[in-house]
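This part shows subunit A:
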Amino acid sequence: MATDHKTLQPLEFYKTFLDRKSRPDGRNLLEFRKVTVNAGSIGTADGSAIVKCGNTTVICGIKAEIAAPGMDEPSKGFIIPNVTLPPLCSSKIKSGPPGEAAQSATQFIAELVANNIILDLHNLCIHSTKWAWVLHCDLVCINLDGSLLDACVIALITALKNVTLPIVTYDEELDKLICDTDQKRPLEGIKQPVTSTFSLFENGILISDPTSEEEQLAAGLTSITMEGALVTHMYKPGGCTLDEKQVKKLIQQSELKAKEIVRLIEEVCLSSIAER
Partner candidate 1 sequence: MSGTELLSDQGLRIDGRKPNELRRIRCSLGIFAQADGSAYLEQGNTKVLAAVYGPHEIRGSKSKALHDKAFVNCQYSTATFSMGERKRRPRGDRKSTEMSTHLEETFAAAIRTELYPRSQIDIFVEVLQADGGNYTTCVNAAMMALVDAGVPLKDTVVSCTASLVKDTPLVDVNHVEQSGGSPELVVSILPHSGEIVYMSLTQRFHIDHLSKVLDTAIKGCKDIGVILKEIMKGHLTKLDTSLQAS
Partner candidate 2 sequence: MVTNFACLQTTLHNFVLFFTITFLVQFKTHSYLCFIKILKSSVTLFTMETEQKSIRALKCEQSVLSRADGSVMFSQGNTVVMASVYGPLEAKIQKELSDRMYVEVNYKPKTGMPGVAERGKEKLIKTTCNHIILTNLHPRTAVCITIQEMQDGGTLLSASINAVCLALLDSGLPLQCLVAAVTCLVDKKDKIILDPCIRTVKEGYKAMFTFAFDSQKYNLILSHCEGQVPYQLFQEAMELCQKASHIIFDFYRQAVLRKFSKELL
């Protein structure tokens, strides 16, 4: 009976839960799913992390390269994010060139990078106008069940914290790079943004950390990125409207989540360093 109701009228089915202030998976409206983080599990990458938010699983691998910096910003390095949604992650994703979901996720991360929210890119400079680090950050989602951006940002930050780079110096007289592969050091100045995604329903109900089913049914999505108490990004691409009170509530909620996640990431990083 219940399954019939769900397949025939998914929205009605869902709304009966919302009316009782609960959700089909047993969570409260503003409850987040359990987050599991694992750092440094991929040996071939310069930095890596696996993040699970409920069922959504994202792997981030970072490979570092050295290249000449751009003409316009000679003392900055590069972070090149790329979110891949392979067909195995969801039945809705088809093989072929990256779809809209993957493209907009990549664009979102790229915007965070461009706004200096992830890392001060000056830290990636080896020698101004000559050499800088390029970090290729590949984010592969192996199970897509909503709130992709949340998982991607956690994975990216954890992986960045996990990166160790050899010490490279530039000898100006010889016009040569000197690389000390024995000594490696971690990156400095990584910021700690945390993204929280919320779904909005027509009747003004807000739920946090939606599953992909909930994302489908919702009338709108919004992703708020906080770093500590700073609002760093509020991404709301149209959809259902929000009033000021709701915005305030969402921001408070994200702030709470941000604190927890930051603590979690720090713990994980400490333990992974200890292992090493």
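We take it that contacts are C-beta pairs under 8 Å (C-beta built on N, C-alpha and C of every residue); 3 or more make two chains touch, one makes a residue touch a chain; residues count from 1.
Behind the choice of candidates: all candidates are chains of the complex that A comes from, given by their letters.
What you see is a predicted model, and the numbers here were worked out from it, not measured in a lab.
**Student:** Consider subunit A on its own, then decide which of 1 or 2 touches it in this complex.
**Tutor:** 2
**Student:** Going by the contact rule at the top, pick out the subunit A residues touching candidate 2 in the complex.
**Tutor:** 100, 103-104, 106-108, 110-111, 114-117, 220, 222, 227, 229-244, 247-248, 251, 255
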